[in-house]
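Note that one protein chain of the assembly has been removed; the remaining protein chains are unaltered in position.
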Amino acid sequence: MSEHTHSEARHITGYKTYFIVWVLLMILTATTVYVSYLDFGTLNIVIAMVVASIKAVAVALFFMHLKFEDSITWLFALFPLVLLFLLIGMTILDTFTRFFPIAG
Amino acid sequence: MEESHGHIHHMDPEVEYSSSKLGMWLFLGTEIMLFGGLFAAYAIFRAKYPEMFLESHQELNREMGAINTCILIFSSLTMAIAVTAIQKGKRKMAGLFILVTIICGLGFGVVKYFEYSAKFAHHIYPDTNIFFSLYFMMTGLHMIHVFIGLVVLGVIMVLTFKGKFNEKYSTPVEMGGLYWHLVDLIWIYLFPLLYLVG
Partner (left out) sequence: MANHTIATNVYVSFLDKKGFLSWFLTTDHKRIGILYLISISLFFLIAGTIALLMRFELLTPASDFVSPHTYNVLFTLHGSLMVFFFIVPGLAASFGNFLIPLMIGAPDVSFPKLNLASYWIYLLGTIIMLFALLQPADTGWTFYTPYSANTDADVILITLGVFVLGFSSILTGLNFIVTIHKMRAPGMTWHRLPLFIWASYATAILQLLATPVVGITLLLLIAERSLGVGFFDPAKGGDPVLFQNFFWFYSHPAVYIMIIPAMGVISEIIPVFSRKPIFGYKAIAYSSLGIAFISFLVWAHHMFTSGISEVAATIFSFLTFLVAIPTAIKVFNWIATLYKGSIELHSAMLYALGFIFLFTIGGLTGVFLGALAADIHLHDTYFIVAHMHYVMIGGTVMGFFGALHFWYPKWFGKMFNESVAKLAWFLIFVGFNVTFFPQFFLGVQGMPRRYATYPEEFQSLMSLSTYGSWILGLGILIMTVNLLKGLFSGEKAPQNPYGSLSLEWQVPSPPPLENFEEIPHVTDWSYGYGKKKEVDA
């Protein structure tokens, strides 16, 4: 009985899913390397970050099983990102609106 | 007598499992914040010195970086497979796939070693300029995480082969896996930021 609920509470991801995710990750890696040889100006970093984020989401959702976690786990997985953007955003705001920029 | 048994054994395994998992995710959050300072520094200095970043990043070996990315992503795949294997009770398969993961991790370290040596040979050090400060600090901190991951996975692999884990109790393997995926996750950002768009 307990064994039954045990395996039910736990989602086991199939090998096939992993393999598909891996293929996706490899395609995205190839894409991002390929794009880096082209010159899109500032778009380059945008593309690179979007691709990296898709990869990161794929790793988190499937390899790390976040897709099957409860809302608390989601909360604690996402909240640090909010803080990270806050740290980066506010520090950038300060650095680039100064009357006497330190350098640059 | 009572206490030598500890409280842990009285704990419902289901609660223990979900506690460990939540604890691990919390820990991963702290890792994101730890690297966060470096990402923030990267964002600021890249915006400040775009030319320096453009010039300096061309010194990095894009192919080696790409190879390492593939190695690390592959190791993530093998680790994920190991987790599923142990959840299905296949100990030997799980142990073997952890071993493959470890070999990949070592391979990553070897490639990184050659990269660092090449940089030093060209007299590029952490104090060369801000870009290389970032490069060495970011990849260095990541490398420390790889090493810690290898040690952790090494222990878990031995325990797996010894038969300590099975379909009912696979928590350490899963936690080790989560940690290893995070190492991969951070590299997924470091690679384009340093090697590709510098």
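As written, the chains take the letters A and B, and residue 1 is the first residue of each chain.
Note that contacts are C-beta pairs under 8 Å (C-beta built on N, C-alpha and C of every residue); 3 or more make two chains touch, one makes a residue touch a chain.
Just so you know, these numbers come straight off a predicted model, no measurement behind them.
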**OP:** Give the residue, chosen from A:Leu43, A:Val57 or A:Leu86, that touches the chain omitted from the document.
**Re:** A:Leu86
**OP:** Tell me where the left-out chain touches subunit A, residue by residue.
**Re:** 72, 76, 79-80, 83, 86-87, 90-91, 93-100, 102-103
**OP:** Against the chain that's been left off, what residues of subunit B make contact? List them.
**Re:** 2-3, 6-8, 10, 15, 18-19, 22-23, 26-27, 29-31, 33-38, 40-41, 44-45, 48-49, 52, 125-127, 129-130, 133, 136-137, 141
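Basically, only the chains that are shown with their structure count from here on.
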Subject >> Between subunit B and subunit A, distance of the C-alpha-averaged centres to the nearest whole Å >> reply: 14
Subject >> subunit A to subunit B touching residues, read off their complex >> reply: 3, 5-7, 9-10, 12-15, 18-19, 21-22, 25-26, 29, 32-33, 35-36, 44-45, 48-49, 51-52, 55-56, 59-60, 62-64, 69, 72-73, 76-77, 79-81, 83-84, 87-88, 91-92, 95-96, 103-104
Subject >> Contacting residues of subunit B [partner subunit A, same complex] >> reply: 13-14, 17, 21-22, 25-26, 28-30, 32-33, 36-37, 39-40, 43-44, 47-49, 62, 66, 69-70, 73-74, 76-77, 79-81, 84, 87-88, 167-168, 177-178, 181-182, 184-185, 188-189, 191-193, 195-197
